[in-house]
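A single protein chain has been omitted; all remaining protein chains appear in their positions.
Which chain is which? They are A, B and C, in the order written, and residues in each are numbered from 1.
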Amino acid sequence: MYIQKVRGILVEGNKSFGQISRDVIAPLDAKTPLWWYISASLAMGAILFGGWAIYTTITVGIGAWGVNNNVAWGYAIINFVWWIGIGHAGTAFSIFLLLMRQKWRTSINRAAEAMTVVAVVCAGLFPLLHMGRLWNAFFIFPYWNTRGPLWDNFNSPLFWDVVAISTYFMASAVFWYIGMIPDFATIRDTTASKIKKKVYGFFSFGWVGSAKGWLRFETASLLLGGLAAPLVVAVHSIVSMDFATSIMPGWHTTIFPPYFVVGAIFSGFGMVLTLMIIVRKVYKFQEYVTQSHLDAIARILTFISLIMATAYSTELFMAWYGGQEYEMFTFMKNRVTGEYTLAFWTMVTCNALIPQIFWFKKIRKNITIVFIASIFINIGMWFERYVIVVTSLSKDFLPSSWASYSPTAVEIGIFVGTLGIFLFGVLLFFRYIPMIAISEVKGILKKTSK
Amino acid sequence: MKKYWRSIDEYKTLQKDLTLAGDGGQEFSIDGMSDEEVKGNTSRRDFLKMFGFSIGFATIATSCETPVRKAIPYLIQPEEITPGIANHYASTFYDGHDYCSILIKTREGRPIKIEGNELSPISKGATNARVQASVLNLYDNARLKAPHKDGSPSDWAHVDAEIIPALDKASADGKEIVLLTSTIISPSTKQIIKDFKDKFGNVTWLTYDAISMQAMRKANEKNFGEAFIPTYDLTNAKLVVGFNADFLGTWMSPTEYTKQYSAARKLLNGESAMLRHVQYESQYTITGGAADDRVPIKPSDEVVVLLNIYNYLAAKLSQPVYPVADTSIEFASYAEELLENQGQSIVFSGTNNLNIQLICNAINHLLGNYNQTIDLSKHYNLKQGDDQAIDQLISKIDAGNVGAVIHYNVNPAYDAPNAEAYKTALAKVELSISMADAMNETAALCKYVCPDNNYLESWNDAEPQTGVYSTQQPTIRNLFDTRQAQESFLRWMGNAQEYHDYMEAFWQANIFPLQSTFTGFIFFWNQCIHDGVFAVDAEKKDFQFTSGELKAPAFIDSGDFELVLYEKIGLGDGKYANNPWLQELPDPVTTATWDNYVCVPAKYAEENGLKLEDVVRVNDLFELPIVVQPGLAYGTVAIALGYGRTSAGKVADGLGQNAFPLLSTANGLKSLMGSKVSIERVAGKTYPLALTQEHHTMEGRDLIRETTLSKFLADPASGNEQHAKDAEVNANLYDEPKFTGFHWGMAINLNSCTGCGNCVISCQAENNVAVIGKEQVKNRRIMHWIRIDRYYSEDHENPEVLHQPLMCQHCDNAPCENVCPVAATPHSSEGLNQMAYNRCIGTRYCMNNCPYRVRRFNWFEFANNKKFDFNSSMSTDLGKLVLNPDVVVRSRGVVEKCSLCVQRIQEKKLLAKTEGRQLQDGEIKTACQQSCPGDAIVFGDLLDPNSKISEIQRNPRMYHLLEHVHTLPSTSYLTKIRNKKS
Amino acid sequence: MIFRCVNLRAGAKLFLSVTFTFLFLTIFIGKDLRAQEAKDMFGVCAACHTIGKGKLVGPDLKGVSARHEEAWLIKFIQNSQAMVLSGDETAVKLFNENNKIPMPPNDFTDEQVRSLLSYIENYVEEPAGEETAGSFADSKVAEHKKLETSHAPTKDRSRNYFSLILISICAILLSLSDLFILKMIRWKVVHIIIMLAAVFVMGGIVVVEIQNLGRQQYYSPEQPIAFSHKIHAGQNKIDCQYCHTTAEESKHAGIPSVQLCMNCHNVVKSGSQTGTTEIAKIYEALESGKPIEWIKVHNVPDHVYFNHAQHVNVGKLECQQCHGKVEEMDQIVQESTLGMGWCIECHRTTEVQFTTNDFYKNYTKLHEELNTGKRSRIVVEDIGGNDCQKCHY
Partner (left out) sequence: MAKTNIIGVYDDEDVLMKAIHFMQKKNIQIKDVLSPIPIHGVFEALKLTTRLPLATFFYGVLGTSLTFAFLYWASVVNYPLKFGGKPLNTLSFIIILFVATIFIGTFLTFMTFFIRQKLYPGKEVQILDPRSTDDKMLIVVDKDEKLSAAEINDIKSAMRESGASEVNEVEEITTKKKFVWKHEKDIH
């Protein structure tokens, strides 16, 4: 078997198998800390605000938003793409690194996958709420009906979206869950609490860790990983096709699929970095999420940021090289200069420039700076979607229909609400699910610990 | 519903046979609407919506399946009504301001749409926006529902019982009875007034126009000895020079002129010449936009330029010249052109100023245009108002010898420059009566309000031009307890005759003898009512021109702004301010809706750092926001009339400011031009304006392709070179779509489009388009299916204006169709881009992917929504009667757009099928096409090689908008050609 | 083993109690149903009789069981005219007292008449407050609601899922109880299969119901006049378009005006089924000037444009194709679903009058294909009959 050379130490402190189990399960057994309650109520508050916004949207209509006849998509789609992008981290982590047999993924992939599932839920909310007639949303599924039957338009990128995102959600949730089964079994067998034994026993599906079971488990993981790898690429490519297959200047470009996929992984890794820094601090997981892990992510971010910078400049170059006045206008007079300058340059700074500081090892070692940079990446990626969605729509072909867009409290409310859902989801995850894949860490223990 | 509605009113003759019909004819349930919807209760649509939320419960509660709908047949069905089939009745629109011969489309007896009457020698099938929108006035809740006394409802018996003795008393006391009316062009009404005078003796009849053209009459009185307004014939002219006359928009008879003007400028059939038009004007109007050359002038410059032109011509033609100041404004080249076109040119001015009108007359005389392009023996009967009528009336009242004032179709308390004085005076009159059909500022002050019928409920006649008679017939029984003004006069005179009988008798006596085709009166009468018009040749009269002294008084520059007051295409003089369709019609030049504002010249705004929506104080009178208007002459500001109504109804009240007090009243003439105003920025204050377009130039894109006449003659495809280039490079991955049977297409001749906005209203009426209100217009969510894009050319000081009507282009490679996930907008087998509202889930992807931005989203529930109660055609029981039953009212959350009037296509196809024949070219007319006064829109079958539309497709001027996107639109445009000399 | 026995006994108890509960429920509902039936039957009577509200066409029925013997009543209600003709004294007296308006015979069984009589006997007037209180508008609304319920669409008998749902719920409950408490069946697969099947059945019902929601198949409201198409169109063979005059020219087939009814009913003053009572309503409408408010049976939603002329005149369809055998219906029933699938299916199979109507000459390509034999026929779909905007605009 091909064995990856190990760069740094991935599990510190000379752990035994039992120690790992206890370390990881400890937060689940501990009393719920106060900060958890505070954060959870914060998240609940955000969800309530979002709930109000959703209620308003459904009762009043999309008119409660800031979108108009010309900029018909706004915050909802920006946030949708953003969340989907963040969601990509988990799958990218697990699957690409699994397929590439990168050992260092093991202590991070569980959290990343959890993030994926919650982020996809948040993302999925937006296209739904964004519909003018939410109550007819089921039209989008090609189900047998009494209208002829009347099917859907299989040419529509939105239909592809529905197929892709539901597949993605299903696949990543399953992948996540299968990975958790041995860990649930561990909890079941080690916990003293009867309730926990029952509950985790229920969710462990009767796993005992027999040889045949592990063989099938490994094979299934690899197969699902193999299937999901193209899916990760496909999902964000399809999301990008919402734009790329349309004819709006600034959207109508073939660079979008790779650009979006890379961007998604970029934002996802950024979010993983943000979360993991918090987690290792709060749960004292420094021995599992080591400096080497953060270093590896930071290096990858630097590399992806270069790809992003290339994509940005390619777009500009193609606008000029393509010789189309509409494209040129969108890029030069509406993004680089013009009404949306600020958003454009925020995007460039956060995504292309700031990650370049990771070239320096010293900075990579400084967790605070890495943390701040990761937050900038999240912001920058949000602005990237803002720039793409709004600028192209606001000034398109006919100057007569040019209009600007600014969000209303309702739109912002829904965004805040999804942030709340994300936070709440992650908190639940912290509380009830082993944050680190116990069996996988054990698996790499021999080869990587001191 | 029963409250308002009974049955169609019929021809009197039929009525006598079917006495039962009048009483017993019950309404047919408005089809397309369930009872509940009509009543405004939970509609079926709401039901479905609720059902969506509770699918699970719904199945359990199946007992609430579908509300019971009733079908109520006529008790006795009127012979001419077939439920489900529209009837058209010829009639007349005249409101004291505009005249138009029309056809009224009724469904199950309720008027739902106005079309032009093609038989009319004046309007020739054209209408304007106010005429189109007038059908909604019928169903306006602000209309008076009963006679009022002292502001509270009464009934006719009481009101009559008090008015008649009061009139008698005034007459007996030797006091004057003053009849203050708008210009009356109805011969029979004039007869009634004559009878009224005879009956009461001391009756003074004053005619009053809010916007006057008396100077023209006075000038002609001086020059020809008779006060009249001649008729102009643009079709015979080669050059028109207009001075502040918005003759394509609001001046005198715009429908007629637009028809003539565009006919003379079509350039479709290989003509080598076209009418040339030079416009000197202060405010930017659509007439200036259509002109080949437009020269911005201050109002004070007008007389100077005119006299200079006169002097130039007179010098060339060895006639006496008059002293005048020099001017830097270009005139010599145009004067030279006028010389070249003697007898084939027209010079006119819209300014109500005697000097100016005299100079115009003199120029036309010099050029020999009289009896060539200007018909002296055929007169316009519109605008007979006396500008001093109100002053006279006030002084009479103050003198104490006025016993009664009767207002008919006038509202001086709102639109007189000295309205305040009039209000005070009116309070002194013992008997004040208003015949307003809806409460207005004057009626609110009158002791009695005796509401007139809506014109769609009334009999009437009109003689808009010498020898052109026009009839008006009711198409619906009175909705409210109102009485036609003529009938009120008859009653007060003690005459029990119905006005219909009176009018018929009048026609028998006076008009029947004018013709010889019919021998029996009843046949003649029926024919007239059927056609709506009857014309006899005007008697040729020989007028001698007596020249007078021409002078251009020196202008005293006080440093203030010169003010231009103007009428908006939609609102006119403000009579219909309560009509939401008109309020939401964007001004063709500024694209503003729902407000008036101060237009300031671009240069001035630049100098003073003013920008859109900054509030300025005008003359310490009121505050208004500004609109920076390129092309407005420097030193001039412009304000629209018709706003600032205070008691017109829910829609109009409180919108904008009333600018009538700013009318200039020099020399006994009320003029829109020439007042002086000072404007002062109110620091820091802004006021939001709802513009439908915020970017004003084409950014160098070839959206509207234009060329000049000379280039066009050299190469018909000039300006349209890109069309061939694009055709060369455009490629298709798939085969081009093929159609069998029909392939509907539309073409718009940009040379004929003046941007008047008539199509917008027509479409709105035909397709039940919602009104969304100022706030939402400002949010750029307007619902109009057809919009008129307006672009300024690059010149900041005097840009050219270009208009482009834009509706769904029905692309064969439609980008919008591909992206709808639920298949709500596929392509039809007849080339239509279909929109199935009931399938739409509102992802708005199609809107994003439409390069033309013509798709509209229902951001809110616009029907039955209290927040949109100004959307009266959908939110009030009464207003709903105007809805077209063949077109569904769209609910919240669905996308809608132009359907190329598919209901009309289907209707005519069905007609052809039932008659077992092929469809004729031109048989189907879309609403916009039918109403277009410029005949700019052509619709037809692209598969038929002989159709008009196919012919246009082969025209080298034809291009598609955004051709390089290769959407293959079925709608095409024809290049704009300006007849430029240079 | 003992443990198992105890369990079995407890299980049997539970099983029995569950079964009894359902049985009891069924009986209770059944009883209620019978009362409902009687109430429905009285609906027929209510045209002429009241209970305690005075005489209408016929006498007030309050206390009728006290006035006459039950056997006599049964006979009279089943066929009063036979009794009058046979010279029954009471019957003749009653007949004469009530202006000699015959009471139509009723096809009731003895049992039904008895339950009807007990309904009349036990009839309690609805609280009066409901009608008197509130303004005019309220009473209007109430009236409307009453109308709605009394004319609520009757459903297809095949869509009577009550028992099916009951069985499904039972199955689920039983298998659940067995799964967790009784454990009589060893193989849990059986439980799962039973539960899945039950859920599937109920899901199917829900889907069918949802699809039919807003549709009114088998809708047959009682009309203000008991007009019988069977008599008019079936027995008297009056052409449909004699009354529905505009079917050939307009989108509406047209509901005849009272005037049109009078063409015949000037002469025909008494009918075979209802005598003069129903026909009298026409005269009443004419005199009062209030048109008859028929209940519309065949409704399509607002967003559907349907044109009779297109189908009757151009398409040459028989009325019965959509409306069913109207000539055999006493009370009109909506036979078709009037759903979109139903329309589409017909458009896919119905041939167009392609060669006989000159209008279709425009379809040159199709004519060519027809002539060359590439196509054997042209159906509506071929000329775009299934385009959205043929019906939705």
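What we mean here is this: contacts are C-beta pairs under 8 Å (C-beta built on N, C-alpha and C of every residue); 3 or more make two chains touch, one makes a residue touch a chain.
Predicted model only: the values in this text are computed from it and were never measured.
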Original post:
Which of these, A:S16, A:T32, A:S313 or A:S406, touches the one chain of the complex that we don't see?
Top reply: A:S16
Subject >> Residue among B:D140, B:E487, B:D812 or B:D886 that touches the chain left out of view >> reply: B:D812
Original post:
Which of these, A:L34, A:I195 or A:A211, touches the one chain of the complex that we don't see?
Top reply: A:A211
**OP:** Pick out which of A:V174, A:V282 or A:I307 touches the chain that's been left out of the picture.
**Re:** A:V174
Subject >> Residue among A:A185, A:A264 or A:V387 that touches the chain left out of view >> reply: A:A185
**OP:** Could you list which residues of chain B touch the chain missing from the display?
**Re:** 732, 734-737, 811-818, 820, 823, 826-827, 829, 968
Subject >> Interface with the undisplayed chain - residues on chain A >> reply: 1, 16-18, 21, 142, 148-151, 153-155, 159-160, 163-164, 166-167, 170-171, 174, 178, 181-182, 185-186, 188-190, 201-203, 205-220, 223-224, 227-228, 230-231, 234-235, 238, 241, 438-440, 442-443, 446
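Following the convention adopted for this analysis, only the chains that are shown with their structure count from here on.
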**OP:** Select, from A-B and A-C, the pair of chains that is joined by more C-beta pairs in contact.
**Re:** A-B
**OP:** Express in whole angstrom the distance between the two chain centres, defined as the mean CA positions of chain B and chain C.
**Re:** 52
**OP:** Please work out the Cα centroid separation of chain A and chain C, and write it as a whole number of Å.
**Re:** 56
Subject >> Residue numbers of chain A (touch at least two other chains) >> reply: 150
**OP:** Hunt down the residues of chain B that sit against at least two other chains at once, touch-wise.
**Re:** 826, 839
**OP:** Mind listing the chain C positions that touch chain A in their complex?
**Re:** 211, 337, 339-341, 344-345, 386
**OP:** Name, in rising order, each residue of chain B that touches chain C in their complex.
**Re:** 23-24, 26, 31-34, 37, 44-45, 47-48, 51, 55-56, 58-59, 62-63, 65-77, 82-85, 740-742, 824-826, 828-830, 832, 834-839, 886-889, 899, 902-903, 906, 909-910, 912-914, 916-919, 941, 943-944
**OP:** Please name which positions on chain B make contact with chain A in the complex.
**Re:** 49, 52-53, 693-701, 703, 776, 779-782, 787, 789-791, 804, 806, 815, 817-823, 826, 839-845, 847-849, 851-853, 855-861, 891-895, 961-962, 964-965, 967
